[in-house]
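Here the complex is missing one protein chain, while the rest keep their positions.
Our next item is subunit A:
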Amino acid sequence: MSTPDSATSETQVKLPQKRYYRQRAHANPFSDHQLDYPTMPSEMDWSKHYPTYYPTKDAKCDKKVEFADIGCGYGGLLIALAPLFPEKLMIGMEIRLKVEEYVYERIKALRIQKPGSYQNVSIMRMNAMKFLPNFFEKGQLTKTFFLFPDPHFKARKHKARIISTTLLAEYAYIMKVGGILYTITDVRDLHEWMVEHLDAHPLFERIPDAECEQDPVVEHVRTATEEGKKVARNEGDKFLACYRRIEDPLESA
């Protein structure tokens, strides 16, 4: 896969059009998707994503990915955050092929349009429910985002929801103590589900809404994504809940 950075001189740099990249919203996270993933984090070739920081696979670089948008869709949040946190590496994970291709092309075009910018943002096609520990070390991430996740309305599909008790253990593992997990949805039932599960998980503590509003990222969580804009157009509600990764209360005693 050529890096988003390589330019072909004859190509007019246009942003890709979403209508060529539509894919149905639901993908089954339990089926085998023929995904490409490293055996362990140290084996990951980040040069495909951040060539400025990792010119080669084995290049020594102090920077590690710190922000992950799980189910990043069309990449709206990351593209908004990239210029705000130019020193932080961030990645989107998206299971749907066409959507990932769109974001990849978008980042590629942005890197050419604005030289020197958007070198810190990338996307991968990945099943975040299964393979996060293959990419990220313990305590690596300082921000994780779960924006407008698939609600999987039917009771029998609840196990496919991206926030669940068992998955929260994995998210807690890859997050640094003090890191922040952001959730937002327009589906009240899903919001209540996520809050219930996060409240019940001993390694996450709710950040009071007032404190959330102080976070410069929150505004983008609300408005930067496709889904967020669609909800606003339809005058829907947006339910935000942010959590801090904390120490195990059982171990700190």
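Definition applied: contacts are C-beta pairs under 8 Å (C-beta built on N, C-alpha and C of every residue); 3 or more make two chains touch, one makes a residue touch a chain; residues count from 1.
Keep in mind that, in the parts below, contacts and distances are computed from a predicted model.
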Among "Aminomethyltransferase", "tRNA (guanine-N(7)-)-methyltransferase non-catalytic subunit TRM82", "DNA repair protein RAD51 homolog 3" or "Gamma-secretase subunit APH-1", the UniProt name of the subunit that does not appear here: "tRNA (guanine-N(7)-)-methyltransferase non-catalytic subunit TRM82"
Touching the absent chain when the full complex is considered, from A:I95, A:A172, A:L190 or A:A224: A:A172
Option from A:K114, A:K138 or A:K229 whose C-beta touches the chain left out: A:K138
Residues of subunit A in contact with the chain not shown: 29-30, 39-41, 129-131, 133-134, 138, 164-170, 172-173, 201-203, 248, 250-251
